[in-house]
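Partial view: only certain chains, each at its native spot in the assembly.
A, B and C label the chains in the order they appear, each numbered from 1.
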Amino acid sequence: MVNTKRTRDLLTRSTNLDVNSIVDELRSLRNASLESRQRHNRPPKLPSRKILVGVAEGLSASLFPNRLGSSELADEGIDHYVGHMLNVTLRELMVQIQHELHYNSGMEVLSDEDRQQSVDITRAFAKRLPKVRTLLESDIIAAYEGDPAARNVDEVLVCYPGIMAITHYRLAHELHNLGVPLIARMISEIAHSVTGIEIHPGAQISGSFFIDHGTGVVIGETAIIGKNVRLYQAVTLGAKRFPVDENGALVKGNVRHPIVEDDVVIYAGATILGRITIGSGSTIGGNVWLTHSVPPRSNISQPQS
Amino acid sequence: MVNTKRTRDLLTRSTNLDVNSIVDELRSLRNASLESRQRHNRPPKLPSRKILVGVAEGLSASLFPNRLGSSELADEGIDHYVGHMLNVTLRELMVQIQHELHYNSGMEVLSDEDRQQSVDITRAFAKRLPKVRTLLESDIIAAYEGDPAARNVDEVLVCYPGIMAITHYRLAHELHNLGVPLIARMISEIAHSVTGIEIHPGAQISGSFFIDHGTGVVIGETAIIGKNVRLYQAVTLGAKRFPVDENGALVKGNVRHPIVEDDVVIYAGATILGRITIGSGSTIGGNVWLTHSVPPRSNISQPQS
Amino acid sequence: MVNTKRTRDLLTRSTNLDVNSIVDELRSLRNASLESRQRHNRPPKLPSRKILVGVAEGLSASLFPNRLGSSELADEGIDHYVGHMLNVTLRELMVQIQHELHYNSGMEVLSDEDRQQSVDITRAFAKRLPKVRTLLESDIIAAYEGDPAARNVDEVLVCYPGIMAITHYRLAHELHNLGVPLIARMISEIAHSVTGIEIHPGAQISGSFFIDHGTGVVIGETAIIGKNVRLYQAVTLGAKRFPVDENGALVKGNVRHPIVEDDVVIYAGATILGRITIGSGSTIGGNVWLTHSVPPRSNISQPQS
């Protein structure tokens, strides 16, 4: 049936998307990109965000099994649940740590040293979990005491985006300190995308920390925050400017974010930039723009319209 | 084979994560925490965020089956679809309500009164759904008329984060009024995490309400908003300060957020704090910081740099 | 057993939720709503957000298969992977394009012209993908060079919310230009909900664009952004006001957002409104409120408190 055949050809041609030629172009671009970065080989794979989402959930459930874990647990099953979650989650984390170490090494295959290193980091991280839980408990109590709308501490734990962001931060901070900053950053970004709160895992934050509402909060890599500090939405603890070297390239890694001492409150929209110190017990008003240190018990506010 | 056996022991030891000791430490911390809160028993379970995500989606689909429900519906199937969605979703909600009532009671088992109460609340909530739909329809039309980029009302319904936030708020508000504030708060937080818009379920908001862009908007528990009000991103309707009692503890539950009358527009980043009144027909400019009442038809703006 | 029967009736009555009457009320409301919009028929279905989430992920994976695609790929499989992803994803996209065209037509069934149009748009979009990848590569390098915390370009690709937002924008922008603005908007909103960064698909943005942190950024429909521009969180490139016609209705579609020339840096919280021009090489400080054009190499900052 010549006729039908021809119709088919027309039809086929008219829905053909020329995928093959696009595949070719994209291959050329990939190769050119590797070339330009002087990579002659295909890089090892990076840690997986999707798996780290599960790792962070599993660790949270291990720390607070009654509230964030399986709600069907009977009392006699809690320790088995926690033990099983830790076994599974820590081993998943260990594989991700291997990916980061392998990636950094630039070598063809994971070295035995890096494999052993991944075990050591995971074990050290596991040992830190009780300490992390203790800090989180102080944060939860701070939230309960700091929010007139909070009715009990359990509600805070399941409901407050600030608590989720701080939980991810505290886990990520330990990983950052143990030498896997990319995984730490990815865990931190997971909370950022859910809460709008961005806390760099390198920041140092003491206990009883509370962020209310939270959307738009940014806390930089070298910020230091004391005990019992409270932040509201859209507060920035940022860098003032980024120094460049003689070639105009950014100088990376220097200390550049604020120090916030104990018992400070910073209201919504305040922007605090540079390596300055907010003295203990100070109150920084909403929308304030601050780039110099203030002594303890300062009360800074913006002129009203 | 002594040799292999020894290698195995070494290997096993080197990958052992000492999970058992961490399980022990976490158990001690859990017990200490219950102790310090003078809880001698394991608390009843809280409502589940995951299930409430489905409840909110199911209710939205029941209200707008053609747009937010199954896209494969034929005309003759819509009522069965709506009926089935309501049957399933309302019963899931009822179970969550039982959890909240049980949790509040502090009793070992759910009382018969609380079980009956959960039925009554669910039935009362169901009766409010047509009213909620009517309000949402006015919000959608307000969005269509208020945004130069909107091409039709269906686009607004499927595309605008503000509409999603308001839908969740309007459902949560009814639940808040019916006596299940924790579920209400959790539903509100679900929209917060997706849209960056936080509306406390206790706020009172009339029809034709429009939030454009929306990221960073915060509307407090006791705010009152009139008809035909429009907000842009990062607007705060917040509390000015939190009064403490003689023991330094926060006074909870008092009226502390703004009243916004009909036909007000508030531009991006404006911060409006305290129990003040924005008179009807006023326009509040971007980034304005406002802590006193303004009369109807005011036009407040911030001095330009 | 009369007794049991009666108990059952009581029980049944007490848990009955009167769903039928709510179904009836909701049907009346749906019909009234269609009536008021003078729609006599059930409208065609809209594109599906859920499917577009998958389309955007599939396209990202096709562009960067080693980093955003399957991490289990061997070298010999990459082209098959890319080809297969494109085949599947582009055809899913084509179906969504048919929905948008059908919806716009207002006709009972999809016309042959619209069906052919959907093929043409998809094919034209596919041809743009290599160009999109080239632009994205420049954005990634800009992020790496612009952030002191970035350790390598791969980390930027998997970790930075700004890159996710720009990727979605660049895909959406092509679709917007090809005549499917609703799908474009929905893809853009998908990134908005994950990152808190809202870029209207109509905006025109050159290469080497970097958004750091990003939560709260809003870039309007008619904004034009030059090469090598850097933005921080909560920056607004918005409209100053919305002109209305003689009937008080919004004038839709006119040019109303800023032009930002090459090599400009805009710090956190700056609000730039109206069809003004920020001259090349300028720096706009944090929280600045700007509604007039500034010449090249300007340095605008807000007075400190």
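By definition in this document, a contact is a pair of C-beta atoms (placed from the backbone, for glycine too) under 8 Å apart; a residue touches a chain by one contact, two chains touch by 3 or more.
Given the structure is predicted, the values throughout are model-derived calculations rather than measurements.
Colleague: With 3 chains shown in place, count up the copies in the whole assembly for me.
Modeller: Oligomeric count for the entire complex in this file: 6 copies.
Quick note on the criterion: only the chains that are shown with their structure count from here on.
Colleague: Drawing the touching chains as a network, do you get a line, a ring, a star, a complete graph or other?
Modeller: Complete.
Colleague: Could you work out the angle of the rotation that brings the CA atoms of chain A onto the matching CA atoms of chain C, rounded to the nearest 5 degrees?
Modeller: 120
Colleague: Find the geometric centre of each of chain A and chain B from their Cα atoms only, then give the gap between the two centres in Å, rounded to an integer.
Modeller: 23
Colleague: Which chain C residues touch at least two other chains?
Modeller: Residues 196, 215-216, 234, 269, 287, 302 of chain C touch two or more partner chains.
Colleague: How about chain A: which of its residues touch chain C in the complex?
Modeller: Going by the criterion above, the answer is residues 14-20, 22-23, 25-27, 29-30, 33, 37, 42-43, 45-49, 103, 181-182, 185-186, 189, 192-193, 196, 198, 200, 202, 215-216, 218, 221, 234, 236, 238-239, 242, 249-254, 256, 269, 271, 273, 287-292, 300-303.
Colleague: Quick one: in the complex, what on chain A touches chain B?
Modeller: Chain A reaches chain B through residues 62-63, 65-67, 71, 75, 78-79, 82-83, 86-87, 90-91, 116, 119, 122-123, 126-127, 129-130, 133-134, 137, 145-149, 151, 153-155, 158-161, 194-196, 213, 215-216, 233-234, 268-269, 286-287, 302, 304-305.
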